[in-house]
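With one protein chain withheld, the remaining protein chains of the complex are depicted in position.
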Amino acid sequence: MRQEIPLLITAIVGIGFVIQYFIPHWPFSRMSDWFSDWFSIVGACAIILGALNLLKMSIEKTYRRKEDWGYAAVIIGTFLLMTVIGIAEGRGFRNPGTSFDWLYNYVYIPLSATMFAILAFFVASASYRAFRARNFEATLLLIAAFFVMIGRVPVGHTLSSFMPVGWQLSDLASWVMTYPQTAGQRAIMIGIGLGIVSTSLRIILGLERAHIGGGK
Amino acid sequence: MTPCPRTASRAGSLNILLSVFAFIAVILSSPRLSAQEQAPTDSLTRDADSLALANTPAPPVRVTVADTDNDAGGSISISWERSADDIEGGKVNLYLIQRAEVVDGQPGEFTEVGDSPAGKADYSTDDGNTSDDASYFYKVVAVGVVYNEAGERSEFTSESDMVGPITSSPQWFHKQRINTLVGMFLLSFFIIYYIVQAKAGKKLFIRKIAGMEAVDEAVGRATEMGKKIFYISGIGDMDNMMTIAAMTILGRVAELSARYETYLDVPVCRSMVMVTAREVLKEAHSKAGRPDSYKDDMVHYLTDDQFGYAAGVDGLFVREKPATIFFMGQFYAESLILAETGNSIGAIQIAGTAMPSQLPFFIAACDYTLIGEELFAASAYLSKEPKLLGSLKGQDIGKGVVLAAILLGVLLETFGVWQLSNLFSVID
Partner (left out) sequence: MSTRAKELIALGAITLFALSFYLNKVWGRGTFEFPTWLSAVVIALIGLSLLWILVLTLKGRLIERRVVFVYVGFAVALPLFMSFSQKITISPEVYQLHDALMELPAGSKVLISFDYDPPSAPELQPMAESIIRVCFEKDLKVIVMGLWPQGPQQANLALEKVFQDSAIVAKNLQYGKDYVNLGFQAGNEFVIQRMGSSFESMFPSDYEGTPYKEIPLVRNVRNFSNVDFSVNLSAGFPGTVEWVQIAVDRYGLPMGAGNTAVQAPVMYAYLNAGQLEGLLGGMSGAAEFEAVAEYQAKGTKFMLSQSFAHVVVIAFVIIGNVAFFRSGRKSKLRGN
């Protein structure tokens, strides 16, 4: 019964959701609203589970002085700092001028922005390593990448302003983005859509069970 | 002495005459005095009238009301022909929609229920705004707003004719989604047909997916090197199909790693994913015959924050130096940060995502990448179960139908035939 009950619930809810898409009449019109509300409630409660798990593992690591326990100590310290300050500020903890807001603006935002900014460096190193004209397709990709990278910045206009309108680098970049790139994106998206339908059907029919532990 | 009688009568006549003249004078003077007092009021009235005449817009005409189709009831759609003064720089600023409920067969008091800016000619009340048990009358009022020199605002309105009665009602079928229903039945038929075929023992050809062929090799590498395997399931929650697909693949990978007794570390970004992944791992270890090798700490939560998660995982990569890393699920900008860090420590990386924007990054930085639908096929591919492989075949047939429709549609539209592409339309 351990697997049968979840499978039955999955089948009933899955089929119900498919039907509700086609029936505007009450109660079908409200089904997705009800489920979304419950999902939000369950998700909000689940956050506590995750936070407790994080604290538990970090405390254990720090207590037992395991390898790299210093990072776990930092996690505990910063977790408690943000939590205590947020609670102490009361309901208006997000208002401008509060300590929480200060930590958010001068600690969290720069750290997030730094992680995002690392992308610029990693894109360069990944391009340096991976963009090789190994074969015909790779060469084609390289040429398209060149046109798009140069065409999307003003330097492209400067370099190709002598060309007739429609043949400048920015025009070629627009063409690549609008036609071949879009066609490729559409093809991938169609495939993904079909894959989602197939996976959903397998899960609803109970054929796919690995996500609840497998079994026949 | 006694007055002369002729003189007295002559004086009396004169008095009467004088009185009459005075009376007439009084009568005549009174209206003239009233007229002088009324003169300012009349001019005010004439000014106000001319102001109203100059600024009152023409009313909207040909108002139509109808029950909004394909809804759950409680909605009426109103459209009208715009006022003749609804032009650029014209007198109309907006349209007010007024509604009156029918009471005892007669429209009650009209109240305002909404507005539309000038230039628009339709309005839909939202679901639940009208009662399906009542009837209503509607009016559309064109409003012109004028400010005088003192900045005082005046409104000039003109109403359309009253239209109704109309009642809203819910529908049992969304007629505009019939093409989706047909498509769904068709695709489901193909998938179920091939599942049945596979169950009956028919051999189905499925092409090799390089990333899936390499899973054994990747897990084996980690076993030989005595290092960990990391499984990163993305930043999506359990309501996302990519995360569900990632969990199904996790089950297969976990079973393999349990059999080889290799430690599988699963840092997650969402609490519900943590709970699900723990169940998956526990069952996978039981299935592999090694229930004691499962530990709850194999699956641990880091943070919900995207870049906090990326930073945490990167730190784990650099410190723990795993031999194998799987990236399966929904990723965003952190994909390249994770993949490049994994590359820098020399791990073998197998990625799979259905995020078209992140695929190029994984392809550049990982050894193998499952592109789009290959992620959803991976679980079936790894299990080698005929029923699941049959569903892949059905999915491919569905893709073939879509491909044929695209080719045919392009050909027909080139010659101006739009009917086929209209069948696929889902936009109103």
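To keep things simple, chains are lettered A and B as they appear, and every chain counts its residues starting from 1.
One rule holds for everything that comes next: a residue touches a chain if its C-beta (ideal position, glycine included) is under 8 Å from a C-beta of that chain, and two chains touch if they have at least 3 such contacts.
Only a predicted model underlies this, so the values are computations on that prediction, with no experimental measurement involved.
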Absent-chain contact - pick from B:Phe137, B:Phe307 or B:Phe362: B:Phe307
For chain A, the residues touching the chain missing from this view: 32-33, 36-37, 39-40, 44, 94, 108-109, 112-113, 115-116, 120-121, 123-125, 127-129, 131-134, 142, 145-146, 149-150, 152-158, 161, 168, 170, 174, 177-178, 181-182, 185-186, 189
For chain B, the residues touching the chain missing from this view: 93-94, 112-120, 123-129, 236, 306-307, 330, 332-333, 344, 356-358, 426-428
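Rule of thumb we're sticking to: only the chains that are shown with their structure count from here on.
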Distance between the centres, which are taken as Cα means, of chain B and chain A, whole angstrom: 20
Residues of chain A that touch chain B when the two form their complex: 18, 21-26, 29-30, 39, 42-43, 46-51, 53-54, 57, 67-68, 71, 111-112, 115-116, 118-119, 122-123, 125-127, 129-131, 185, 188-192, 194-203, 207-208, 210-215
For the chain B and chain A complex, residues of the former touching the latter: 70-73, 127, 170-174, 177, 180-181, 184, 187-188, 191-192, 195, 237, 239, 241, 244-245, 247-252, 255, 268, 270-272, 274-276, 279-280, 282-284, 286-287, 297, 300-305, 307-308, 310-311, 315, 319, 333-334, 336-337, 339-340, 343, 354, 356, 359, 361, 363-365, 371-377, 379-380, 383, 385, 387-388, 391-392, 394-395, 398-399, 402
